[in-house]
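I'd like to ask you about the structure that follows.
Moving on to chain A:
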Amino acid sequence: MCIVIGMSVGFALLGLLESGPRHGYDLKRFYDERFGHGRALHYGQVYSTLARLLKNGLVEVESEPGDGPERKRYAITSAGVTDVAGWLAQPEKPEPYLQSTLYTKVVLALLTGRDAADLLDGQRAEHLRLMRELTRRKSDGDLADQLICDHALFHLEADLRWLELTAARLDQLADQVRP
Partner candidate 1 sequence: MASPMADDALLTAEDLHLSFGPTPALSSASLRVHAGEVLALMGPSGSGKSTLLHCLAGILSPDSGRVRFDGHDLSAMSDARRSALRRTEFGFVFQFGQLVPELSCLENVALPLRLAGVGRRQAQRSAAEWLDRLEVADVAGKRPGQASGGQGQRVAVARALVTRPRVIFADEPTGALDSLNGERVMRLFTAAAQQTGAAVVLVTHEARVAAYSDREAVVRDGRVREQEYVR
Partner candidate 2 sequence: MRAGRWGGELALGVRLSVAGRSGWARLAMISVGVGLGVAMLLIAATIPSLVAARDARLAARAVVAAEPVPRGADTLLTAAVDSHYRDRTIHGRLVRPEGARAPLPPGVTRWPAPGEMVASPALAQLLTAEEGALLRGRWGARVVGTIGAPGLAGPGEYAFYLGSDRLTEDSATRIRSFGTRDADEGIAAILLLLGAVGLVVLLLPVAVFLATAVRFGGEARDRQLAALRLVGADAAMTRRIAAGETLAGALLGLVAGGLLFLVAGLLAARFVPADLSFYLADLRPAPALAALVVVLVPVAAVLVTVSSLRRVLVEPLGVVRRGGDRRRRLWWRLILPVTGLGLLAPMFSGGSGLTDGFAYQVMAGVAALLIGVALLLPWLVAAAVRRLGGGGVAWQLAVRRLQLDSGTAVRAVSGIAVSVAAAIAVQGLLVAVQAQYTQETGRDTGRFQVVVLPHAGTQERWSASLSTASGVRAADSVAQVTATPARSAAQAAGTRLKVGDCAVLRQLAALDACADGDTFVVAGPNAAVPRAGSAYTLGEPGERAPGWTLPASARTVPAVRGDLPQAGTTLLVTPAALRGTRPDLSFFDLYVGLDPADPDALDRLRNAAAQVDPTAQVMLIQTRTVEETLVGIRQGLLVGATALLLLIGASMLVNIVEQLRERRRLLAVLVAFGTPRATLAGSVLYQMAIPVLLGLSLAVVTGAGLAAILQATASAPIRFDWLGIGATSGAAALVILLTTTASLPLLWRLTKPGGLRSE
């Protein structure tokens, strides 16, 4: 879970930078407002993530002379944009407790002017692919298999419902995240 969050924090910060260069402090505030859900990022986490991104060439620093490290402005590189696009387009592996990552993706897509509905459709297709597989396995398996598969199916179905609901409310959400 931490890893998931850790990974998505990186993409989230990248995505946030796509709309324009920002200071680290601004990035943290932005992130906390939209994705924090009551749990703010530590400054340390923000800067370590940015450092990693910098090392990978996904962001670059626009120095403002004489202002010290806190006043560094970060900007996304074209490699970073590609990376964000790839991440958004790649459906998540259907797993439990996926919402926060998906939510992050949807908001970023909206923020960066990408098609969030496409993203959701892609995710739905991925979910359904897994559900088909489970359904197939269920019809071949014994009762224990069936019960286990059903458990997974019901969870996936719940995710899909959430996807539908989100898809139906994209316009509303877009109004909120794009002031």
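By definition in this document, contacts are C-beta pairs under 8 Å (C-beta built on N, C-alpha and C of every residue); 3 or more make two chains touch, one makes a residue touch a chain; residues count from 1.
Regarding selection, all candidates are chains of the complex that A comes from, given by their letters.
Here the structure is a predicted model, which is why all the values come from computation and not from measurement.
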{"item": "Complex member in contact with chain A (any copy), out of 1 or 2", "value": "1"}
{"item": "Touch list for chain A against partner candidate 1, complex", "value": "117, 121, 124-125, 127-128, 131-132, 134-135, 139, 153-154, 156-157, 160-161, 164, 167-168"}
